[in-house]
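To start, the structure itself, in structure tokens.
The excerpt is restricted to a subset of chains, each kept in its original location.
A and B are the chain letters, set down in written order, and residue numbers restart from 1 in every chain.
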Amino acid sequence: MELKELEHTIEGILFAAGEPVPVGRMAATLEQDVETVDRLCRNLADEYRFDRRGMCLVRTEDCWQMCTAPEYADPIRQTLEHRKPPKLSQTALEVLTIVAYFQPVTRAYIEQIRGVDSSYTVGLLLERQLIEEAGRLAVPGRPMQFRTTHQFLRTFGLSSLDELPELPAPSQEGVQMTLDLESAIAKMQEEEAGEV
Amino acid sequence: MDVPVYHLDKVVKVRKEDMEDFDGPLDLILHLLSKNKMEIRDIPISLLLDQYLEWMEQRERLNLEVASEFVIMAAHLIYIKTRMLLSVDDQEALSEMEQLMAALEAHQHKESYEQVKGVTQVLAQRYAYGRDYLPGPPRPLPQEKGYRYQHQPQDLTAALQRIFQRGEGAAAPPTRAFQGIVGREPYPVETKARWILDQLRAGGVTHFRALFRGNRSRSEIVATFLAVLELCKSNQIYLAGTSEDSTLTCTQPNGEFSPETDDGGGQTWN
């Protein structure tokens, strides 16, 4: 198959899928290696962006997904009578952040960190498909664990969890303490080295 | 050898009492734990012991005030753990260990929560933009028929709630909703009847269904059907077969269409 034709086949697949499609699965069908398919997706994504088309291609982890370009969201929503999803509440953001950074986590863990019952919020995030179930933990009671979804990555403009912003350093005192300790250790090692 | 006694009251009650004093050593332990990628409850005693001994060796030569409490804590940790190892039934050691662990965990959770709260605003800004990526719906595979997705019954009530909330129930229905009820699209039954007779004379026997081929609207179909009834009534055609497969034959191949009643043939289907 010629490259342009491959590109348009991929376009058709991503259009029809309506959800993230693993690069590997496309590569298998198209009898191409993963790198080629990934490069073609990237080309297509660049073309879309350059031409300011109505759709765009979004990469999340090892998947590509076709979405509308965010700049047209308002007229699209208006025409289709879709509601703009409401902003996430501070509570929802906190629970989501805990899941994102410490996944997979149980509800009990979330509640330990937040210090309050969080079952409603966990349910809400599940419903909005920002988190999903991720198997049960092998402890008594076998509690369900949760992790973030592709939808989470997409709506937060991340292509993988590695791109999550770094957590701020712990409290001021903790930082000072750690620095002190590290410098003390360094000093100690210097001295040791000097002694040898 | 005398058993040294350390009191960790202040540590284990870290949540209730003045935290400031004890943030330090706890943080240090947590820092070491996180550096070694360990769970609090699985602290390998040998590692702590190594570090502890190292500190003990160095502490006289270095000014390590800041870490002194860590040393005390590490010492006590090792002491408790040793007691646990020597006697599985040392309940006091067990519960003290539990308390210490709980305090460490509570402290760690508090730290995590502070960090989480610190990053939520960054994430909120990303979401404000990212929620505008609208995914398209999955399209049916080429040639896919029927419906295979499995739903929850609640999807139905949720759908109804959306209809209610949109509150468009009172909106006037579009004109095309009344198409076929009030639309003006006249197909004179008489014209249709003549057409049917012509068809039969030209082609002989015809399948009933064949008459509707090429009918472009509901009105036209109704007119064709009424014409067939009309022709049966006036014995000009003969209808045979089952409801699935019936044929029409013309009984008077040379006759003209003659409505039985005055209004019958002149009827127009609106």
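In this text, contacts are C-beta pairs under 8 Å (C-beta built on N, C-alpha and C of every residue); 3 or more make two chains touch, one makes a residue touch a chain.
Since the structure is predicted, the reported quantities are computational estimates derived from the model, not experimental observations.
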If every copy in the structure file is counted, the formula becomes A x2, B x1
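As a working rule, only the chains that are shown with their structure count from here on.
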Using mean CA coordinates as chain centres, what's the gap between chain A and chain B in Å? 17
In the complex of these two chains, what residues of chain A are touching chain B? 15-19, 55-56, 58, 65-68, 70-71, 73, 76-77, 81-82, 84-85, 87-88, 90, 93-94, 96-98, 100-102, 112-115, 154-158, 165, 167-171, 173-174, 177-178, 180-181, 184, 187-188, 191
Applying the document's contact rule, which stretches of chain B touch chain A when the two form their complex? 20, 23-24, 27-28, 31, 58, 61-62, 64, 66-67, 70, 105, 109, 111-120, 122-124, 126-139, 141, 166
